[in-house]
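Missing here is one protein chain; the remaining ones are kept as they sit in the complex.
The letters A, B and C name the chains in turn, as written, and every chain counts its residues from 1.
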Amino acid sequence: MKQLVNAPGQVVTEALQGMALAYPDLIRVHDNPHYIVRADAPKNGKVALVSGGGSGHEPMHGGFVGLGMLDAACPGAVFTSPTPDQIQEASAAVHGGKGVLHIVKNYTGDVLNFQMAAELLQSDGVEVRAVIMDDDVAVKDSLYTAGRRGVGATVLAEKICGGAAEAGASLNEVAALCSSVNASARSMGLALGPCTNPETGQASFTLGENEIEFGIGIHGEPGRQRIPLQPADTLTEMLMLPILEDLPFKKRDEVLLFVNGLGATPLVEQYIVYRAAEMVATKHGLKVSRRLVGSYMTSLDMAGISITLLRLDETMRQYWDAPVRTPALRWGL
Amino acid sequence: MKQLVNAPGQVVTEALQGMALAYPDLIRVHDNPHYIVRADAPKNGKVALVSGGGSGHEPMHGGFVGLGMLDAACPGAVFTSPTPDQIQEASAAVHGGKGVLHIVKNYTGDVLNFQMAAELLQSDGVEVRAVIMDDDVAVKDSLYTAGRRGVGATVLAEKICGGAAEAGASLNEVAALCSSVNASARSMGLALGPCTNPETGQASFTLGENEIEFGIGIHGEPGRQRIPLQPADTLTEMLMLPILEDLPFKKRDEVLLFVNGLGATPLVEQYIVYRAAEMVATKHGLKVSRRLVGSYMTSLDMAGISITLLRLDETMRQYWDAPVRTPALRWGL
Amino acid sequence: MKYSLNFLNQWIVCAEQQFKAHLAELNALDAAIGDGDHGSNLARGFTKVVEKLQADKPATPAALLKLVGMTLISSVGGASGPLYGTFFLEAAKVAGDQLQLDDAGLALCLQAGLAGIQRLGKAEPGDKTMVDALSPAVSVLNKQVGLEMAAQKAREGRDATIPMIAHKGRASYLGERAIGHADPGATSASLLFDCLAKP
Partner (left out) sequence: MKYSLNFLNQWIVCAEQQFKAHLAELNALDAAIGDGDHGSNLARGFTKVVEKLQADKPATPAALLKLVGMTLISSVGGASGPLYGTFFLEAAKVAGDQLQLDDAGLALCLQAGLAGIQRLGKAEPGDKTMVDALSPAVSVLNKQVGLEMAAQKAREGRDATIPMIAHKGRASYLGERAIGHADPGATSASLLFDCLAKP
């Protein structure tokens, strides 16, 4: 697998240096430990939003740092959650006196590292709340699993909570809103091919000529099952139905529909899937009022797609529409 | 090669339907012939900007339709320029009484089809000017070739000219600005792998394990030469030097640096290349004052990168900074 | 010989079939030195052309040739759409209101078509384009040695493009790397003349 890198061990560091050069007006990048903060951090009197996770999902999370979204992002090694001291330092750097919300995707590593960071911060007198995102319906939510993974809803939660924090909401309010976004969102994805970790040079899995991973995770973890490739409309419906049934979404629900490319998927294909997904949603009686299409939460060079559906209430809609100014999402400013 | 499509012949049509559903507030999509216009077209009293080319380069050009950029985009079949009647209809639909500027990438097909469209429009009394973009230094510009290809500078020209047109510039002024952007910009790209045309299912070329195409075109046309893969910093320098020498860019020139992913290239790699490119530019004495990093002009699922350097003057900088509101580029609004 | 409306119709139907039969081959030739779509482009265009011919049933050779040209222009795109489109449009102009063409008339039509292609695309023989197949074929037509000989010349012209460096179109980006590959447009042009000889 060919990649544009210099040395495997330098991938994350150099990419962050590139980001710092590319977005001097929006973000600052801290080295050792790695974290990204908005250029005007800390914002006094505002709840600070901090997220993080393994690298390799760009633009998530570093591309979502900026006005109206995250105050800081902590990138770990590729597909490896960040460490507690990294999260602690980033949180301290953006704390504006109103507490810190950690938005954590539900993976054992992320949960444990954020939990340890929160303990460190609390012992320093910083008020911390954490919301665990777990929107992936591909995984059975049972006592016998680590629980559902956090996937696409994380992007939506970061935007919506960022809007609320910018508008002056309290830590409790932002945390409650984040939980409510998580509770109102469901996602599922599929991969047409593996991704290749630049730090190990290994493909995450091998698929047959005509095989896809259905219910894929965003770290190249194997999915629910392997199935043959089918037309985009069929596959989209196969992703949409479990999403719709799970919440369940009901007729006349107002929703945000998010079709996400996993990295190597051309926009043409994303638009074809978006078309099919909105058609399924509409047939199901939903009112699609907000949309997002693009590669926002990726798995390096994985070909594939994920779909997230979020039931909107007025607050969510208002904060989704609020201005945002980050490397990857920007409007109103 | 696996792709998320329904039927090969339906790829462009369905992708456009998806775009129409995804961006109802920004664009309108016309079927038969295919074209995309901004939702509030025609804008009376404004010069209309129209571009187009083969599909497969998304978000270019359809993703650049909207306030502050294009008035209309004409997508052809995958990698095939649009037809004259398509361009004619699109131009007529957005003509606001102040003339139409065609921004045309220098490929024989695009040039001929836009030329025929211009003749049709002129015979209908519409004032049309065309600017041919040819910024690709990979191709020798000689009497014995079709001339240099239009690549990354097209994105920059569409943004800058869109800003000027929005501000009320005349057709002559916008055309002159477009020519000046073209004359001040140089680009070059490389591919790590081929792309697969969903209409034919064929990969555009085959590369060895460790081989790259240097000086690649955006249609999977073979490049200048095949060379072995090297570290990202080396490859970036190999792209930057011919770009720098060609204009030539001189010490203290103020520039916009645009690092563009060709489709399947993860952002991590794009950032690594951006870092190296800005370092080369700075070492060369240039002042990088504006930046763009992302997959804006793609070749379907091709892995690779292109770099564009534009020498900025005050007018260009001002219109680059001006508000833009399109599916793929958005700021200030 | 006389070339009736029916003859011209059969010519175009044959061309459509040939382009479809050689779709993958033309795409592969184009992939080697261009962007791999020449077969798809012509198949799409001529499918539309045959649909239109069946729907509109043009009444004169000129009307038929014009319809072919207009339809190619509006449905092919790429370089070959305007070029082949112009070929038929210019031929139509010369056909005037004749109800059938004789040998000299056909030769004049196709000569005008070729001139249109060259006016638009500025290619000369030797530039590794469709002109390399069209030009020798049209030349011998003027000498009234028969359509099979013209087709033979087109095939020779196609083969002559193999060792050439291209000076026009996408293949011109390749420099020496274009050597060793037949030009896709010259190949489709020779198919067009094969159909003219045996429609």
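Just so we're on the same page, contacts are C-beta pairs under 8 Å (C-beta built on N, C-alpha and C of every residue); 3 or more make two chains touch, one makes a residue touch a chain.
Every value quoted in this text rests on a predicted model; they were computed, and no experiment measured them.
Engineer: What shown chains come into contact with the chain that's not displayed?
Structural biologist: Missing chain, whole complex, touching shown chains: A.
Engineer: Which one touches the absent chain: A:64, A:79, A:214 or A:320?
Structural biologist: A:79
Engineer: From the list A:122, A:172, A:200 or A:234, pick the residue that touches the absent chain.
Structural biologist: Only one of A:122, A:172, A:200 or A:234 touches the chain omitted from view, namely A:200.
Engineer: Even though one chain is hidden, which residues of chain A still touch it in the full complex?
Structural biologist: Touching the chain left out of view, chain A contributes residues 33, 54, 76-86, 107-109, 112-113, 115-116, 138-140, 143-146, 149, 197, 199-200, 202, 204-205, 217, 219-222.
Here is the rule we go by: only the chains that are shown with their structure count from here on.
Engineer: Could you work out how many touching-chain steps separate chain A from chain C at minimum?
Structural biologist: 2
Engineer: Counting C-beta pairs in contact, which chain pair ranks first?
Structural biologist: A-B
Engineer: Report the chain ID whose CA centroid sits closest to the centroid of the full protein CA set.
Structural biologist: Going by the distance between chain centres and the overall C-alpha centre, it is B.
Engineer: If you average the CA atoms of chain A and of chain C, how far apart do the two points sit, in angstrom?
Structural biologist: The mean C-alpha positions of chain A and chain C differ by 54 Å.
Engineer: If you average the Cα atoms of chain B and of chain C to get two centres, how far apart are those centres in Å?
Structural biologist: 31
Engineer: So, what's the distance in Å between the C-alpha centres of chain B and chain A?
Structural biologist: 29
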